[in-house]
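Selected chains from the complex are presented in situ; the others are not included.
Think of it as A and B in the order they're written, each chain with its own count starting at 1.
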Amino acid sequence: MNLESLQQSCPLVSRMGHPADSHVQVKNVKIGGSGLVVMAGPCAVEDEEQIMTIAAAVKAAGAQVLRGGAFKPRTSPYTFQGMGEAGLILLKQAGEAFDMPVVTELMDSEDFDLINEYTDIIQIGARNMQNFSLLKRVGKAGKPVMLKRGLSATLEEFLMAAEYIMASGNDQVILCERGIRTFETHMRNTLDLNVVTAVKELSHLPIIIDPSHATGKWQMVSPLSRAAVAIGADGLMIEVHHKPKEALSDGPQSLKPERFNQLMQELGHIHGIIRQTDSWS
Amino acid sequence: MNLESLQQSCPLVSRMGHPADSHVQVKNVKIGGSGLVVMAGPCAVEDEEQIMTIAAAVKAAGAQVLRGGAFKPRTSPYTFQGMGEAGLILLKQAGEAFDMPVVTELMDSEDFDLINEYTDIIQIGARNMQNFSLLKRVGKAGKPVMLKRGLSATLEEFLMAAEYIMASGNDQVILCERGIRTFETHMRNTLDLNVVTAVKELSHLPIIIDPSHATGKWQMVSPLSRAAVAIGADGLMIEVHHKPKEALSDGPQSLKPERFNQLMQELGHIHGIIRQTDSWS
């Protein structure tokens, strides 16, 4: 795949027809361009105290967007599936309290109106990257969409999924890499960090990295976040929890607030250097 | 993963709680057990003449179930997306004309009532294997479901997806292997044929093979079908088209009726031998 072939298959996503980087504006946050945007928060909203505590912490550390799941895609039918609407209400309250736009996942077209009422950015999860009905639905949302790459999606399929959203009328698309499935098991998935460079060549869309889901291990989140900024990602999505051992989901991959705060400072330093290099070579 | 751990994660799917092979009855067709069931038909329903011609041919050759897509999951938003309800009507007519139950894909919860009205078996495609909302919906369908394995799904995830359907109240589940994504490109995906043996050890559910989507090449369909029967699969899903070069989708992987007819005879011979061996070792 090169720029010419992508222009044929994905005319809206391709950089050929839109040479400048595009960006997505969510309230006062600009995703894409020269800045670095960090979305942070718990895997799942669990209760008011939890989401307010974490929101305060990530805001203080410099995160710009608050994440939190209310409908959780879980491999097993017998595990915690999220708080549902009650979780959405708490997430929105926390976002307003700390002046942060929020992002949460939409898993099904039937839930669109519900999710749409509470969130600023609609997340499409990795397992739904080729749920074409859902892509068409959020393509009519008039609201930013963060599209996660599927575990076995090629770059071309990833960009074609974004093209589905754009072809339905929505050009506010943020890409998110969260690891692909390979034979290697030292982390949950293999983060294809270099896809940032490949996307920057082929497309004008912003791309962020999710090191938390990719690795599944909090110890790997900081080093990989530093690498993501160094390679030129437009942002990060990081899971933070003040009591990771008590988290209802994904505790082992969550940073504590103090560690997250330290990381944010390191990322700022690296980003300062990267801004002075040319974008992707 | 072994039988003990699967019993923990998937009590309904596990063979431990249901030692005998289960089977799914669709009208007069029994899927699972000692027989071999072949589902055949075009990738997509295109018009009345096409579906009636192909239905007649596959029926004459010995196929028991008629397949045909009306809502097609396509990687690109700009390619043929299926005839929609008009295609469902034609598929049902053809099934009734030749006394064959029909199978077609459901892509979205919102289309459930529509698909449910026309089909005998509801197909969940590979891209939706972890669309948990959809799995829960068909779990309440009271009708057989054919669940295709996702391109990057481990066997455990595949069985957990089946568990979602069963946990929602539907025990009429047929598994379908159609290839996994690997580095190899001599066929579209790498058919993990040995998963049949692994499934037979762990679960009581029937499993069939789709060599057409796995390979993407008609020349590979017959050899792989013979291998699938030899390894002990409960059935096959095979794409057949009388004019493959004019097919609106997947022509290159479709067998012509005469080739399909010959294959059915070969499969009968191999199945005759396999029935006399013990099931999976």
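To be clear about the criterion, a contact is a pair of C-beta atoms (placed from the backbone, for glycine too) under 8 Å apart; a residue touches a chain by one contact, two chains touch by 3 or more.
Remember, predicted model here, so these are calculated numbers, not experimental data.
Because all chains derive from one sequence, the complete complex can be expressed as a copy number, which is 4 in this file against the 2 shown.
The rule is short, and it goes like this: only the chains that are shown with their structure count from here on.
Look at where the CA atoms of chain A average out and do the same for chain B: the two points lie 34 Å apart. The touching residues of chain A, when paired with chain B in their complex, are 9, 73-78, 107-111, 127-128, 130-134, 136, 150-152, 157, 160, 163-164, 167-168, 180-181.
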